[in-house]
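Notes to accompany the following structure.
Removed from the display is one protein chain of the complex; every other protein chain stays in position.
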Amino acid sequence: MKSLVIGGGPAGLQASLDLANAGYDVYLVEQCFSLGGRAVQIVKNYPSLTFIKDFMKPLMDDVYNHEKITVLTNSEVIGVDGEAGNFKVKVEKRPTYVNLEECKDESCAKAMDVCPVEVPNEFNVGLDKRKAIFAPFSYSVPSGCVIDEKSCLHFKDGSCSKCSEVCGGINFDEKKETVEIDDIGSIIVATGFDPFDPNLRPELAYDKYKNVITSLEFERMLDENGPTKGKIIVDGKEPKSIVFAHCIGSRDKKVDNPYCSRICCMYTAKEAYMAKEKIPDATIAVSYIDMRAFGKGYEQFYEEVQKKQVLYRRGVAAEIYGNGDKVVLRAEDTLLSEPYEFSADLIVLAVGVEPRSDSAKLANVLGLQLDDCGFFVEKNVYDTCETEKDGVFIAGCCQGPKDIPDSLMQGSAAAAKAIGLMQRCNT
Amino acid sequence: MAVFVFIEHREGKLMDISFESLSAAQKLNDTVVAVVAGENVSDLAEKVAKYADKVIVAEDPKIDTNNEAYTRVLNELIKKEKPKVVIMGHSSMGMDIAPALSVDLGLPIATDVVKINPEGGKIKVTRSIYNGKVLADYNLKNADTYIITIRAGEFSADDLKEKNGKIEIVDSLLKDEVADKKFVGYVQPVVGAVDITQADILVSVGRGIKDKENIPLAEELAKTMGGVLSCSRPIVDYGWLPKERQVGTSGKTVKPKLYLALGISGAFQHVAGMKGANMIVAVNKDPKAPIFSVAQYGIVDDILKVIPALTQKVKEIKG
Amino acid sequence: MMEVEEASFDKLYDVYACMQCGKCTGSCAVSLRTKLNIREMMRIAILGNNDDLKEHEEIWDCTTCGICTVRCPRDLKPSEVIVGLRSVLVEEGEVPSTIRDALESIGNNNNPWGRPKSKRADWMNDLGVEVKNLSAGDEAEYLLYIGCTASYDTRIQKISRAAVRVLTKLGVDFGVLGEEEPCCGSEARMMGESGLFEMLVEDNLNLFNDFGISKIITLSPHAYNAFKTDYKDYKKRLEEEGIEVPDLELDVVHYTQFLAEQIDEGRLTSDMMNEFNKTVVYHDPCYLGKRNNIFEPPRQILSIIPGINLVEFERREDRSLCCEGGGGKMWSEGTGTGERNAVIRARDAGALGAEVIAVACPFCMSTLEDGRSTAGYEESMEVKDIFEILDEVLK
Partner (left out) sequence: MDVIVCVRKVPDTAEADVMVEKSGKDIEKSRLTFTINEWDNYAVEEAIQMKEKYGGTVTVVTVGQKDVEDVLRRSLAMGADKAIRVDMEDPDDAYTLANILCAVIKNQKYDLVLFGAQSGDFNRGVTGAMVARMLGIPHATMVNGIEVLDGSIKASRELEGGLNEIYEIKLPALLTIQTGINEPRYVSISGIRKARQKPLEVLTPSDVGVGSIEPMIVLDKMYMPPPGKLAEFIAGSPEEAAAKLASILKGKGVL
């Protein structure tokens, strides 16, 4: 009996590894070119400030190289039949047009070099450009290049095939294929989340000013391997005053996200900490509603951050407008009952967690329910891994917002549940 | 037959309305009899005698500037002398006394009269009603004596003819002090907080004053005129005068006797706050300023030139 | 817990659900220059009593721009709570005298300006165009609703006259109500006098019905908002109280929407206009923009005027700076200190090199005219209503 895991982020990776280590054959279906999910965009974790890469890279490799795990990247589950213990699953595997076995590291670099197409780099949330043939990120798994057919000129009008001239691995003729997998005992859904689009709060003027960015954009600037080589640079300059704004798209019924993101308090603390390390003379403030530092060591970390003279001002960001080179954040200091305007070089919007926009489609394929907010519905509050549908489990942010440790934990829990189920089916 | 004129005086001074009453009486072409009552009033009687055929002086310390005492003294005198008309001011004092006399003696009364027209033995009066928008003639019921109170400013004391009448001292006939109504004293309204809504004269400045430095000029004019300084909204915005001085729909609504608008263009909200003034005078550089459409008098000039000149002239007039 | 008309604020406004995030106060148009703190008011609505409220004169500082309600993350209605708190004071008669006079005038004269009803049509003197009077038996497709301020305020009357001339030139079949035009009541409601507003809704629906009016073009965004939104709510309220009201669905547009439609349908084109060679910046009125999301039509109209150099405020649309004209502010100075928003606005316009601030609301006209002078732009900048600009350029 095999197991299917949908989603290659922390929860899906952990679930796959646990299942495989328990002796089950696992199919891990990942929509993107690489494993890793959204966690790999993050540089350091809180409260330990360890590099995420140091944890994620081995995890991804272990999964990818595990003999019991078949990783299908750039793939999507398009059909599920049957029942617990015996699902039949259809997976659409899209081509990457690059045969990694034929491909050498240097030829990848050459191919990227000659590619004439430049598009915004999703991994760096548009902070830099990538080519139509590209490596998703520095430690992507599988490593090597892929071709993005949406921007590649070859697929647009056949006008270009320059990469194939320098690299033997290019195969424009690759076709998408449908993989059918039988004898699937259990399915674990771990499809993750989307970050909130701050344009839905027009008063924050995210689309109007270069120096109003999201926390994810800021995170990418912290990456030594990132688009700014780890330098915090906005419009060519290093900001000397930064405001972080909590709860953007969280706890907000106006944008249909009435829940807490559970992460923006702590990742902001970490980003503020790192900002202070990188620009020690910067004035840094955080506007917040209330501080939710509920994990082990979190409160202590919050205190550490405050001690770095990061000024926490209670009161959510109300409005942003530009004033010359500066951006002004309006808010009320609710402790002083005093509205204020903070004129800063950079405003970082701590965007919240939203259900993936394609959750409904997958829910339909799997026969799962979505809650009012769009997250997958768990069986009950005491069992957040099981669903109403026997044999289908959920883990990670697709069930509700959570941080990486919690996602990993829920991945393991889902795996344990799945193993239990499959053992019952076998006996 | 005689016309009684009740002479108002306060703290040893004759009130303007007394002369206006004398003027009204003189116009009736009858014997003008001024009645001066109170304590130590002989000096006053002499001043009044200049314009009366006769002055009746009722000296009595019991009167004690008590309106009720005046009423009783007048009552006795009217009964005794049977004047054809009793004239007094439609003043605070007249309002207290005249209606009481009318009821006590059963005599017809017309108040706040702007014109008196005797027609034979009858009396017809003209009153200005409905905010001065209508004039009305009234006939008074036939009677031996008519009581009339006149509106201030309607019978000019400038027209007074000299008569140099004789002074007759009579017994006030006030038996006792008034028991149920005692005069306690005069008080100046509490100073300190300036209440522009209570002022009779408002000197009001607008943007035309140009600079905070010029505010004292207007302040001096207001003081000289016996008025209070007020302003339009921008002056408060500039912080040149406190909010309490602001006239307009969002500030104070005022109804002074004179509103002198200096350098105020006359935005609708401002005008709405002062249009109830009896008289509006505007000074503005711009002849097209809307303020002139509500003003009775206008001067088209720079207020910084007009203010000192006007202060000077008012000082001269007031002596 | 505050109470109004036997209902608690909890029932009416869910005030317990406020999480005190401060978004309202932070967003507030006047919080930087007055004592008003809406978040605290939400707290007072729970914890205070009616007497406490009398200590908070800043309750009259709110311009009812509505941005706190637009932005409240808990989907509460802080601006309505303010109106509700005002109504507590109104019911107890504890209102500033200037507000009292305005409300009494609405009750007595059908306008808040203390002007007689008989002078409501004075703006039409020397108009030079024939206008249908729907209260005198004339019939027309649209009622052009002038509103109180544009009927009486000598500066703003010019907008009314421009409106008539422009609509006449465009061949629109419209009429006015002349002296019979009633107060829309929007300001009465916002000043907390909901009883008076309810009465006006009843009277006005009957009046519109009697004169066969259902399609209305308003000059004022405040009247637009009232007819469009509040009249519906209060009509329901009246029906619940068992009061018969005509079954009249008002089809209301603000004039900028109407004119934008004329452009879309080709009845108003650049060819019909002379050049307007000026730099113009448009100021979003709160009751059109923030409250009703009408951002584009006014810009569309201005943009087709030949020769115009249209610039934009940094703070515009959702983030436009309220002029402080609404919510009864025409009749109350409140606790504000420092520079008025209208002065800031004029200065911002000046920095953009604007020669004209284009407005689409009588209150904005009133406040910005003042702001412009205070900011020292008396000679170099004008405030013009979009109707006035059109009146100038239409051939």
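Which chain is which? They are A, B and C, in the order written, and residues in each are numbered from 1.
The rule we apply is simple: contacts are C-beta pairs under 8 Å (C-beta built on N, C-alpha and C of every residue); 3 or more make two chains touch, one makes a residue touch a chain.
Predicted model only: the values in this text are computed from it and were never measured.
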Chains in view touching the one left out: B, C
Contact residue for the chain not shown (choose from C:90, C:223 or C:393): C:90
Interface with the unshown chain - residue positions in chain B: 10, 15-17, 65-68, 90-93, 95-96, 98-100, 102-104, 107-112, 124, 127-141, 152-153, 156, 158, 179-189, 197-198, 200-201, 225-226, 257-258, 275-276, 279, 281-282, 287, 292-293, 295-302, 305-306, 309-310, 312-314, 316-318
Chain C residues that touch the omitted chain in the full complex: 5, 90-95, 97, 99-100, 103-104, 107-109, 114-119, 179, 193-196, 198-199
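Here is the rule we go by: only the chains that are shown with their structure count from here on.
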Chain contact topology (line, ring, star, complete or other): line
Most centrally placed chain - per-chain CA mean versus overall CA mean: C
Comparison of B-C and A-C by number of C-beta pairs in contact, larger one: A-C
Inter-centroid spacing, chain B versus chain A (mean Cα positions, whole Å): 85
Complex contact set, residues of chain B against chain C: 207, 233-234, 236-238, 243, 246, 249-253, 267-269, 271-272, 290, 293
Chain B contact footprint on chain C (complex, rising order): 97-98, 101-102, 113-115, 152-156, 329-333, 339-340, 343, 366, 369-370, 373-374
Chain A contact footprint on chain C (complex, rising order): 19-28, 31-32, 37, 39-40, 71-75, 314-315, 317-319
